[in-house]
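Have a look at the structure below before the remarks.
A single protein chain has been omitted from the complex, and every remaining protein chain is retained in its original position.
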Amino acid sequence: MNPQTDISKEAALALLRVMLLARRIEERLIRLYHQGRIFGGVYCGFGQEAIGTATTAVSSADDLFAPCIRDMTVHLGRGTPPRDIFRQFLGRANGPTRGRDGNIHYGELHRGVFAFISHLGAMLPVVTGGVMARRRLGRPAVGFAYIGDGGTSTGDFHEAVNFAAVFDVPVIFVVENNQFAYSTPNAHQFRCRSLVDRAVGYGIQGVTADGNDVLGLHATVGALVAEIREKPRPVLLVCETMRMRGHGEHDDGSYVPRELLETWAKRCPLLVAREQLIAAGIATAAELDALDAAVQAEVNEAYQQALSDPLPNPATLMEGVYAVG
Amino acid sequence: MNPQTDISKEAALALLRVMLLARRIEERLIRLYHQGRIFGGVYCGFGQEAIGTATTAVSSADDLFAPCIRDMTVHLGRGTPPRDIFRQFLGRANGPTRGRDGNIHYGELHRGVFAFISHLGAMLPVVTGGVMARRRLGRPAVGFAYIGDGGTSTGDFHEAVNFAAVFDVPVIFVVENNQFAYSTPNAHQFRCRSLVDRAVGYGIQGVTADGNDVLGLHATVGALVAEIREKPRPVLLVCETMRMRGHGEHDDGSYVPRELLETWAKRCPLLVAREQLIAAGIATAAELDALDAAVQAEVNEAYQQALSDPLPNPATLMEGVYAVG
Amino acid sequence: MPSAETTFLEAIRQALQRLLRERSDVVMFGQDIGAFGGAFKVTAGLQKEFGADRVFDTPISESAILGAALGMATMGLRPVVEMQFSDFATTALHQLLNNAGTLHYRTGVAAPLVVRAPCGGGFAGGPFHSEELEAFFCHMPGLKVVYPAFPADARALLLAAALDPNPVVFLENKYLYRHVKEWLPAVWSPTTLGTARVCRPGSDAVVLTYGAMVHEALRAAELVHAEDGGEVMVLDLRSLKPLDTDSILAAVAATNRVLIVHEGWHTGGFGAEIAALVAERAFHLLDAPIWRLTAPDCPVPFAQELEKAYRPNAEKIRDALLELLEH
Partner (left out) sequence: MPSAETTFLEAIRQALQRLLRERSDVVMFGQDIGAFGGAFKVTAGLQKEFGADRVFDTPISESAILGAALGMATMGLRPVVEMQFSDFATTALHQLLNNAGTLHYRTGVAAPLVVRAPCGGGFAGGPFHSEELEAFFCHMPGLKVVYPAFPADARALLLAAALDPNPVVFLENKYLYRHVKEWLPAVWSPTTLGTARVCRPGSDAVVLTYGAMVHEALRAAELVHAEDGGEVMVLDLRSLKPLDTDSILAAVAATNRVLIVHEGWHTGGFGAEIAALVAERAFHLLDAPIWRLTAPDCPVPFAQELEKAYRPNAEKIRDALLELLEH
């Protein structure tokens, strides 16, 4: 039995499609940034696309997500159209945050996705509370809370995981260990052998996974989710991966050893998946190339459409500070 | 070899003396509280006296301490005279905080003891930074940071332990697991089997100890301190113990199962030490009774003296908000 | 059937009880609020009546409490959480300022949650159990801040706070818990947030205040009246955000002399906002400078002698009023 390739062609192509969408959107965003056509920052998930893709693929409608900096595939996996992502980065009035927030700080709650706030760790208790509430209301939600290696050093990470453990809340705390927090490597962030060693201290299950293997993740997380949906409790899932660009596009990331990047480049999750699918006979190279071309066309169109979307009207500045009702 | 009783008579009696001092002072404070002669709260360390006693006994002049709620024996062990403790609880102008803060919120930095602030966990990074500074200045300090089972749920606990681990700071994080945090039992505070399971997640050594056995602790902590003074790194030391009174004297603690208290009463650290010393032939019952009587007399006198100490002059209210110089 | 007088604390408990009874979407959690009933016993009996899945204890994790409440609020519940002391909310202000306070603006999602925060001094609580933090909360966009002074108001405003679609910080002055009582009607409804109340009419000066200081101001107004016949109005703001500017401006128009009183620190205290508002909008109505009587800029001291010097009270307010009336 090979769990990795024990997947239908349709499902496998859907995974690849989400990863390709993210990659092609981010490539466009990078160009826009360097052309000075995006204000504020651009932060990319290059190399980490598998994680959001696999975790959303195994999720159900009621599930809740708190994506972090590099999780465009969470949004795409939950159905956010590329056009809305461009609207967000371009600060359009009809984007997910209506120009009130920018770049990676978005989320659509009708898709079960909370909008990220910058304070690392701060969303972890939010998704925990959200899952508690949904379950109380009779919806068997599972939560997915994403955090970087650096984010695990925040007090909020600790409080949230412990809180979820005490209340048996089924949240998968997905640590994306991409080896760096801005310029800071793991060695200056923590001393444990692996961040999965934190699990025992919360009395929860800890799982380590290859964060660049979308099919493997799909199988691992699928099984985990099924388990905790039935027998609610949190899990710490540590995905080993690599940030393949600078922290943001303003940062050339030159502090990252070149060899490290070269090694990981061979483990690019898009490449890995492509090779797996071809090797397992699930898809041909030509089919995958066609998929990529279709994705690229979709992304181009979404971008063009978003360009025509309206900018916020300054007169609306104060609208929505308070909810009314 | 019995490390417990491998101790000189003088050292053993010194340990008992500190524990007796604390017990007798607290007994007096309790009476004063119920007589309405102490304003604010009174929080006692009944049953937990061994921990501060043993840890200070193995410390050196340069070492730094951040005691928590129930650690009067840390103050006494570091040399704070009983009179100053009464001054503190009675809000006298010449007490350790000059009436500006009350009860357990004191500490004398010339004895290496930081004054506790109520925010649980907040002192842990402070002692960590203090030790870093002392070592930079050429003084081979070790730190002792105390925290309750409840306090381990704070973000500050996590940030501080991780911080100390990353910088190899020799701090012993002493978790006093007295089974309750105010009314909240361990089961509603954390899910790990034992709080010592947290150590591996920080990549540090974890040690569990009987918190009610002062001689055992003395041996265990003595060895630990010697090790980390040479090879600096933090340690998580979990002392199992029991809070033998309410959270504070305003609280009857009636939520604590009676049998639990009865079981632990037999393990009272004063009792345990007394029996060990007698059994090992280190001291006789009569000697220990005499010690207790001397301590009681000393405490009575200290209290009487403190009563004659001045109350703060309201005209000094604004003095010392800022340091000048 | 006229009932006995009800304490401020009991009034809050009644509001919580009613919320739990009438609204299945209300849940409550915090440190020791379950079987124990909370550090001040405000939630006494509620877990017993409504079960541990509606009223429950948490670990000592303020950020997790506030963050979880926010998550729940977005999912159709109305959490009412307790900070054991408002002082401890300072470990997690980012959850209020950045997360809860901005959510609706950023995403259009409402977050109906209430943070109950016992606050204030006067009982030898020392620097970490006596803080008055309304100035922080009021500076945060997207939050509402309520600060009652009377049992009836506390009960009715807490109901309104819990029914509001926004995050509301509900400040409970601990000094009032057992010191203030009044007769409460059996039938009651929520009070609109953002409405001040004239507690005492007057034409010579107005004290703009809230919380425990309302009672000190009322006593001071009596003293002034007894001493020189002056008629001092006392306006209880009740809600600081939204602030009832109309009532404030009307009070200034009626009196032309303003004393602002609060128990929080002077510099950047909420009194500064009130003074600035009056100086901007009612400048032409003033016969005298706008005075503030507040705690000084020092940590809340423990010793009674010091705390008495620290905290405003009726005598200090009277002295200030007598001087202001001469101005």
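Order of writing sets the labels: A, B and C. Residues in every chain begin at 1.
We take it that contacts are C-beta pairs under 8 Å (C-beta built on N, C-alpha and C of every residue); 3 or more make two chains touch, one makes a residue touch a chain.
Since this is a predicted model, take the numbers as computed values, not measurements.
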>> Using the touch definition given at the top, which of the shown chains does the missing chain touch?
In response: A, B, C
>> I'm checking contacts with the chain that's been left out. Which of B:Gly45, B:Pro67, B:Pro82 or B:Gly155 qualifies?
In response: B:Gly155
> From the list A:Thr53, A:Thr128 or A:Ser153, which touches the chain that is not on show?
Replying inline: A:Ser153
> What chain B residues would touch the chain not displayed?
Replying inline: 64, 96-98, 100-101, 105-109, 114-115, 117-119, 122-134, 136-137, 155-156, 159-160, 162-163, 166, 320-325
>> For review purposes, identify every residue of chain A that touches the missing chain, sorted by number.
In response: 39-40, 91-93, 97, 99-103, 105, 117-120, 122, 150-151, 153-156, 181-184, 188-190, 255, 311-318, 321
> Residue-wise, where is chain C in contact with the chain that is not depicted?
Replying inline: 63, 87-88, 90-94, 97-98, 101-102, 105-106, 127-128, 135-136, 138-139, 141-142, 241, 243, 265, 267-273, 275-276, 278-281, 283-284, 286, 288-292, 297-299
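We take it that only the chains that are shown with their structure count from here on.
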> Using CA atom averages as chain centres, what separation in Å is found between chain A and chain B?
Replying inline: 45
> What is the distance in Å between the mean C-alpha positions of chain B and chain C?
Replying inline: 37
> What whole-Å value do you get for the distance between chain A and chain C if each is reduced to the mean of its CA atoms?
Replying inline: 41
> Could you say which residues in chain B touch two or more other chains, in rising order?
Replying inline: 153-156, 188-190
> Which chain C residues sit where two or more other chains touch them?
Replying inline: 58-59, 61-63, 91
